[in-house]
Structures are given as structure tokens and as C-alpha cells.
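Of the protein chains in this complex, one is absent; all others appear in place.
Just so it is clear, A, B, C, D, E, F, G, H and I label the chains in written order, and each chain counts residues from 1 on its own.
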């Protein structure tokens, strides 16, 4: 069973059972964002986490096995995403990329925000003019090593 | 005077005077992230905001005029950024793009997070294991119109 | 059943029954343009709308289920379309893109025309020198948020 | 004097004199959209039209000469535009391209909407929930010739 | 049955029966170039033309149905063709593109040669130093509309 | 003096003197298409031909010298041309490329139409429904050598 | 049977029988380089040549039929080859391309080395410091036609 | 003085003095192909070789200094060359790349033909049917190291 | 059996038997890095080495046969890798590429580090602040041949 088939089986079972990602995450004992990215094949689950997914979704062992394999990451088929929701994040990097560079550098010096020692959260912020999506990116600052 | 020359003049004056982006933003009366992106040519300033920049940096009127022109946005010379700091944000879109899609859709339905009715903040989060960069993206949810 | 198979089944049933997109749209209770884009996998139908499609085309429930899933949008396999009809619209963006930018900015200020809070219409305009195609794009103006 | 320099001289003079594209168009005797695209180097003006531009903007003869040269069209530096306003039109082609193909074909048969025998209009549509941009594309239908 | 399968079935039957494109074209009642491009999935046949193809090649009705569907045009898998015969035509556009632009503009004014109201012919020109291929492109001149 | 500067000087002088490409070609003693492509830097002129250009356009010797240098060919800045007139020829290769391959192969066997031992002509064909552009491509057939 | 399947069947049979390309070429009566490129789907064999391949490799008639079809040439899946052996030849074109242009032009005038009226040979040159590969490219010079 | 300026100065002096690449190579004491590629900025000359170039072409010391700097190699501005002469070599890699791989591997085992320990020669081969260009590539075979 | 299927069978068997790459390498009698790259289809094994793999993993003869075939090298589907682990190595080439060029040239003169006569090693370096990955690249210096 390939990674993509495992993902499809998971999404089909989730739809059939009427579960949300948050409910599956609770069963797994992890944050919904991390859990979702793992179900979409971008993270490696522990044996226990994978078993919880298989249990809550009534899926066979090979799905659980697949979730424990080390994933080849990168979830998009194109360099510039065509889906409008995902494109907006690409646009933010295009428009605000140099701003991020300038401000992080001014505050921290030469280095990067890690995308590995990294967490992400997604929240709904109620607003009378229309609710808002709030995405929080939180990564360790890594200074360039000098030697 | 072209947009790029204006940006270079601003950055040179900022370096010479030893000002931070936050200090210029205070003079402008705007958030440091918005102000920085405007100074880097990605936003349009009002006459008063542009005048404040020129004043605090001792720059000629044509710099202020340039800051009020409508900008052609997109700050990066390549589709896939080569600078490691900026690339990490591209990587986050690659790795977590489908996760963002799945979770925003589940919560809000078919639509996008606006990158126009949008704010961004960048903070330093102290951490004994190494301080962290926290970037908050906050955009209005826009549902797809049906007609 | 995948999105593409659902689309193929729909187009085959439509051809066999000799229905137009407008007739299906009437059954659905939506505009023909929106309905067509939903049938081609670019919009999300409600349960009732999807059931109407299945009924009018005698298609199984899984087609209706597919029409209610959230679509990964972007209908073209290439960045520059090769089909001449679709390419003409790409050419219009190439030739008139800066004109659109200049005039919308002059009228509205810095912002965009939304492609989400957006409607499109396609009409035939009779003309003795050859009928004309009239495409109307209608999107909400979204000003850049300052903060 | 090159085309790009002529465009820059025109935009600078327009800004200095505080004229709108519509006012220049009136002087030229053409629609504002056509006039703007000509000023941006995408159309060929007649001698009289070019003279009107030079007169209203106090520009030298070589600008008028440049406006009468046949333009190499295509106003964007990249295939996928990075400016968010222009990108939205690219996105519309991506998301609605196959819809345009299906509906134009159903109505007219195999052929295209001309981008040459073509007019475009841009209007502001007042709306209490936020004004809207209405762009009308109007091109002659050209059926594929059989031989 | 997909377009590509129809094309493959047609070419296989043509090879088996030892027919030339010109012979099929005669049965169809169209020019060999147009007929060939239709058989290769780039044109839309009428019911009668499609029936003639099915008859002369002993092919089932679904091939005839496929030939009447509206084709997504563009016959090449790459932007720059790798097949040497087809590449030479790409090279002609590369080397002579600006020449075509300059001479058509000088003769006709600003506009294009239509690729829709268009005919092509291919002939063998006997020559003692080696026979020559003569390709004639014949398209209606379309002047840019001013409005 | 670089090739591009020579081309610009030639076009400026041609415009000032009000000469057509055909008139320059007559002075050179060559076909207008070949002459135009040489003036645009795609062919190598003999000393006598280059001198005729310099004489008829009152241009200095270094322009004549440049016209005799061996040109790096390829007149277009992009793989997919953005100018609509030139794009139409690219589109013809996209849509009719496999047709050209199939028919030339059927008539001649495995080989190509030379783009080197090659001539091109451009004519205006009067037509009551709108004059037509006729472009003739004429190249030697070169069979693949077997060894 | 498709071209690729024919190639795979040929290579499998060759491996099983322990034949070299040179031995198959001898059976065909052609040079090993030409024969190899034909077996890899880049040349068109005569009926007799194809029959010899089928005989020496014990392959069915449809393989022989495939070898006589006209091939769509271009054997590499990417523009820049990733296989190191093939990349070295790409690198030679990158590094020595302008050298080839300068020297062929100086010796022959404006024109090309044909890749159609063309032969290639590959030899092993014994050398005490390590044997060498010698590749000979031999193509007819084709001067640009003037008209 | 940059590498490109040095190359231009060399070519201009060569043209003015009416020297061939072979004559310069003789002065340098190297093969004409190597010398030409060095003059075009693709090889590093010794002090004595560079001095010989400067002497025979009456060029200043800084040209000689430039010829001794280590070159960033790669002489072509595009991945797929547009100049027809250079493209033919690209086409040979496209069409015969897998043939080169198969035959070199059969003869030598897994490895490559070096493009570093490498020589190239270009000769004119007289032929009554039209002279031929013969290009010889000669590189050391390098077997893949196993460890 | 294709190369990719062989790789998948090998990885599945390795997972099932709970073997490490190092253990398989020991059975093969080669270094773990070389063995891993061979198992991933990038090297050619001898008959004995391939048999050892088949034996230790209980795999059929055709897997062993596949491992002895000459591999088409290049293990990544994209030019810029999207997997973060592999991308870091791409980034190192981007950031340190000119440094490698400058220092190798200064030490060795004009030439390259071979990627063929080449070994790689990967080690874990314990470190109280977090263990480190040490990758050693070791290739023969090949000076550019002058001729």
C-alpha cells in the first residue's frame, strides 16, 4: 500500500464516519494541525499514534504501518500552487518575504526561523465584519554558525 | 527616481542614522510589519505617512512621492526563493499547504484566507532552549460566492 | 470515485441525454456558469444541488457525493494554456494586465478585484458582422488593509 | 527614445498634472481602457491621437512618435504574474478556463473569442456591502475554418 | 473511449488497411491536411464526416462519436518540441518571428494573421537537387479593434 | 557597435526616410523577407549587400560591418512568445505539429523539412471578406541518413 | 504494442540471449550505433531490417512492425539530463557550444552541421593511463540559403 | 575588465587584424579548438599563453590577466540553445543520448566519458555531395568507484 | 520487473525482516552508503553482490537480475527537491557553490572534484548540544586537459 492510497483510505473513512480532524487528533493525543499533516503523509507517527488512527477509523494494519514510514515531504504537485486557498500563502511569501527577512534579521541577527523545530496553529477569530483565519507559525530561531 | 532606488536610499539612511524599523514605524504611526513592507515597496503610503518617513530619515521629496505610488507587488526575484530564511516559508507552504486547505475548509467551508484584508505580526518568544520566532498571519475568511 | 471520473460520467450522461448546461443549471437552481464550473470540479455543491444533478442525469449517489467534496481548484494542466480558446484569455491578461492594474487602482486605490466573492457571466451578443462573445467578470473590490 | 521610456515619461507627466486616464482618453477621443493600454505601450495610436496625448501632457514629439510605432505586445515580465491584482485574473483563467471552453463551445460550436476584434470595459458597481469591479470582455466569435 | 484511444484506433486501422491520409480525406470530402488534423484530435468533425471515417476504416460508432466531440487542442507534450521534424517549425518561429511581425505590420497595420480562420497546405515540390516541402499558411488578417 | 544597436539604428533610419522593407530589399538585390530578417540580425550579408543598406539608409560603416558578422540566431526573448502576432505561429506549431509530422512522413519518409536550405514568402491575398495573409515555407526535404 | 514496450521486449530478449548491440547490428547489416538508436526507438527500420531483429531475438511480428513505424524522436525525459553519462554530453554543448559556432562559421560560413544527414561512431581508444571513449559526429554542412 | 569585455576586445582585434583562430592558436602553441574556447572564456591560460594572445592581437595587459583567471564555465544563455548551429548538438544529445549510454555501458561498464580529461577536434571533410563537418569528442572513460 | 519495483520489493523486505542498511551492506561486503545507493537503483552490483542481497532478503532472482542492470541515474523527481532533508543539500550547493569553486581552484587549479571516482560517508557525531550529521564527500581531482 502506497502513501497516497493510505491517505485516500483515511479521508474516505473519515468522511464515512463523519469525524473531524480534531476528533481524530484527540484519539491520537496530538494537536489537530500536526495530526492532519501526518494523515496527509507529511509526518511520521509512532506505533501507538498510528494504531489510534486505525482504531478510530476502522482501517487495516497496513494503513497504520504506512503512517509510521518516513515520509518524503512536499505536498504540492506544482511549484506555484493553483488552488486559490493555498496560493494565498504563496502570495504572502512573495509579497512579505523580504519584510520577514528584514525584521527577523534586525531582531535576531543572521539566521532563520526553523521549519523543523516548528509548530503551526490555525484558529477561527470571530469578527462582526466576517470571521477571520489566524495562522500562527512558531519556529526556533537558528543563528548561522560561524567557524 | 524608481521604486528600487527609493528603497535603497531608505535603507542606507536607516543604517546611517542607526534607526530600527520599529522606530520608523512609530514615526509613521503604523505597525512595524506594515511599515517595513511599505519601505520595501510593497504597500502604498498616504501623503502624511510618506512625509513622516522622509522627515525621520532626512530624505528628499521624491522618496516621499515614490512611497505614495501604487506598487507592483512581489518582492522576490525567483519563484522558489534561494535565500534560506525566505525559503523556509516556501517550504512551510510546500509541506503544510494541503493541511491548511483541509483544516480551513473543515472549519469554514469552501473559501480562502484573504491575503489582502490581512495583517501579519512577527514576535520574539523567549525560550530557554533558544528563542523562537512567532509569525502570525491573520486574514479575513472569504467564502466562495455562489450565484 | 475520483473527481475526474465524476466529471467524465457527468459529461457522458449529459451528451447521451442531449441536455445543455443551462438545462442542468435550471434543475440545480443556479446560474449556468456556476453550475458548469461545479460540474467541472471547481465548486462545491450543497447536498440538494448535487442530488438534483444526479436526478436529472440518472447518475449514482457517489457522483452526488463527489460534487459535495471540497475541490482542489485549478482546471488547467499547464501554466500557459495550449488550447486556443483558453489561451485567448491568458493573452488578455498578458496584454491588458497592466491596464487593469492602472485603471482599478486609479478608481479604487490599492487593492484587488476578488476572484472569490466573484461572479462570471457569458452571453452571445448578436452582431451582423458576426456574433460576439461577452464575458462579464464581477468581483468585490478588496482594499489592502493597513495596520 | 524607447517604448518603456515613453511610458515612464507619460506616467510622470500625468502624475504631475494630476490628470486621470479618463481625462487623457477624452482628449484622445477614445475609450479610457483602450487609451490606457495604448499609453502603456500595447496599442498603436494614429498620428492625431498621439498628438493629442503630447499636447495634453506637454510632452515632446518623440513621445508622440513612439506611440505611433507598432508595439511588441505583452505587458508582464513573468508568465505567472506576482502582483496580486493581476494574479487574480490569471487565477480566473486557471479556475474557469474549462468552464469558458465548455459554455462557449456549447453556444457557438468549435472556435474562439477573439482577443483582437475585442473590447474591454472596467466599471465600478456601487454595492452597500462593498463596491464591486465589473470587467467586460467583448470579442467576436471566430469559428474554426474547415477546408 | 478517450480522444487518445480513438486516435490510436484510427492510426492502427489506417496502417492495417494500407490507406493514406489523402484517401481517407477523399472519403470524408475534406482537404487532407484538415482531415489529418481532425483524425489526430485537433478538429471537430460533423456527423457525416465522422461516419465516413468509421465506414472507410471499419471502426465502431464510439470512434465516430469521439470525432464529433469538441477537442482540447494542442498536440505536443512539450513547449519546445524534441522531435526534429516538428522542432524545425519551432525554430522558424524563433528565427523569423520578428521578421513576420515587421512585414505583416508594414503591409497590414497592427493586427495578426488568424490561426482560426486559417488553412494550411503541404506539397511536395520536385527539385533535381532534392525535392522540397512547401507548407502554405493562409489566415485572415485581423486588425486590432480600436474603441 | 553591437548587433542590437545596429538593428535599432537601421529601423530608426528607415522610419525617418520613410522607406519600406521592400524598397531596401530592392537596393540590396534580395527578397524582402530575407532582407528583413538580415536587418533584424538573423542572416549574414555579403560586403556588397551590407554596403547597399548603409548607402540607402545613410548609415556609418560600422553598421555595414555588423551586418556581415555571423549572427547568433533566435530573435525572441521567450520560449512561448507573448506578442499575439508571433504567438499565432507558435499556436500553429502546437495545434498542427503532429499533422505536419504525419503528412510529411507519409509523403517523404523519415526526415525533416530543412529550416536552413529554406525560403519564406509573405503575401497579401485580397478577399472580399477581409484580406488574408499567406505565408509560404519552402524547405528542402532531408531524409535521415542510415549508416 | 507501443514503441516503449517494443524497446523493453528487445532489451529483455537481448539480455536473455547474451547478445551485444554489435551482434544484432551485424544481423541487421547496419552500423552498431545506428542499429542501437533504432532499437531504442529513434530510427525507422526497413521491413528487412526489422525482420532480422525479430529473427535474431526470437520476437513476434508486432515488434518488427513497431520498428518500421515512424518514430517520434527525442529519447530523454528532461531537458537537462540527470544521468551523469548523458549529462557530460549536455555539458560539452554548454561549455563548447560557442566554440563550435565560431570555428564552424570561420571554416564554412553561416550554416549548420546537419543532425539528419549525420553519422555517429563510438570507439574505445586504448590508453595506458586509462582507456578513452572517442565519439565521432559527422554531419553534412548546410549553408543558409539566401533568396 | 570583465571576462565578457575581454572576449569582445579579442574578437574585435581578431576581426581587425584579419587573423583566424588557427593563426592565434599557432601563436599560443595550442590546438585551435582549445585556444578558441579559451578566448571565449571557457579555459584558463598560462601566463605565457595569455601573453602570446596579447602580443599577436596588440591588446593590453588586463586582457592577458583576464585570460589567466579561472573561468566560470557555461557559454550559453539558455538551457535549450536557440541558435540553430548550436541547437543541432543539443538535438544530437536528445536523439542519441540513450544510444550513447547503452553502447558506452556495454563496452566499458558503468561509468562516464569525462568532459574534463577531454579533447575535441573539428575538421572539414571534403565530399562531392557537399563537404561535411566532423567533430571528434575524446574523453577518458571513468568507471564508477565502488567502495 | 522494473527498477522501481525492485527497489520497492527490497525496501518492503528490509522493513519486514527488520534489517538495517548496514546489515545488508555487511552481507554484500560493501560500504553502507554505496550499498544503499545501489539498492535505491543508482549503482550497478556484481552478480555476487546482487545474489547476497537476494539471499539476505529472501527475494526472487529477478530482483538480483535488476540490481545488475546498468542504472539510469538521478534519483529525484524535481530539479529543486521539495523534501526538506534533501533540500538542505541543494541549499548548501546554492549558498556554498561559489566558495567550493574558489577554494578548490585556488588549491588545485582549473578542474573539478569527480562525482564518479567518488566516495561518500555518513556518520553520527555525538554532541552534548545535539548530535550532528557528518557527510564526507571524497572525489578525485580532475584537472582540465589542455591540448
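By definition in this document, contacts are C-beta pairs under 8 Å (C-beta built on N, C-alpha and C of every residue); 3 or more make two chains touch, one makes a residue touch a chain.
Note that the structure is predicted; figures quoted are calculated from it, not measured.
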item	value
Residue of I:17, I:48 or I:134 touching the missing chain in the full complex	I:134
Of I:46, I:68 or I:94, the one touching the omitted chain in the full complex	I:94
Selected from G:12, G:55, G:80 or G:125 as touching the chain missing from the view	G:80
Residues belonging to chain I that touch the chain removed from view	20-21, 32-33, 36-37, 40, 42, 73-76, 79-81, 83-86, 88-108, 111-115, 118, 120, 122, 124-125, 127, 129-142
Chain not shown, touching residues in chain B	15, 80-85
Positions on chain G where the hidden chain makes contact	80, 82, 84, 87, 91, 94-95
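Please note the rule applied: only the chains that are shown with their structure count from here on.
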item	value
Distance from the mean Cα position of chain I to that of chain A, given in whole angstrom	30
Chain C-chain I separation of Cα centroids, rounded to whole Å	48
Approximate Å spacing (C-alpha centroids) for the pair chain A, chain F	54
Residues within chain F bordering two or more other chains	33, 72-74, 76, 79-84, 91, 94-95, 101, 105, 111-112, 114-116, 118, 142
